[in-house]
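Only a single protein chain was left out; the remaining protein chains are all shown in position.
Our next item is subunit A:
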Amino acid sequence: MNMKSLLLFFTCLLSIVTIAQNKTSQYKDQSTQVNLQRNIQIKQDTREQEITIEIDNQTKKIELMIHSSVSLGQLSIEIYDSKGKKQGDFSVGNQLNTNVSEQVEGNITKSLIEPQEGLWKVKIIPIKAKGMVQISTFTFH
């Protein structure tokens, strides 16, 4: 009887360990990859820039993080999906007619599950802006 209980106990223990191992390997299969990290310096610029992010049909989730900071002028950031629909935007800035330098910061984090496949765009629109933009994406397959 005791032997039987002991055998049952070890069987259960073995099953739990096997299931847990399987689960761990499942998480290992979902790879995380940093596929874009870009720093853009803006020096009293007014030229519009466009950064493209390619999303394939295997992408389960994408995290897009944009950090920006300006000390002069104005800066707008716009995010568009592959169909051209605006998915987010923000703008930061100082008054254009003053020379007072003041730090203004804007950050956006977009966490998109099964995002639209294709080329996503991040538009950087400065108006006499001095500052920086940092774009990072984390893709989960």
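What we mean here is this: contacts are C-beta pairs under 8 Å (C-beta built on N, C-alpha and C of every residue); 3 or more make two chains touch, one makes a residue touch a chain; residues count from 1.
FYI, contacts and distances are computed from a predicted model.
Enquirer: Between "Cytochrome bc1 complex cytochrome c subunit", "ABC transporter permease", "RNA polymerase sigma factor" or "DNA-binding CsgD family transcriptional regulator", choose the name on the UniProt record of the chain that's been left out.
Expert: UniProt lists the chain that is not shown as "DNA-binding CsgD family transcriptional regulator".
Enquirer: Out of A:T11, A:N39 or A:N107, which is the one that touches the chain we can't see?
Expert: The missing chain is touched by A:N107.
Enquirer: Which residues does subunit A use to touch the chain missing from this display?
Expert: Residues of subunit A in touch with the missing chain: 65, 69, 74, 81, 85-86, 88-95, 102-117.
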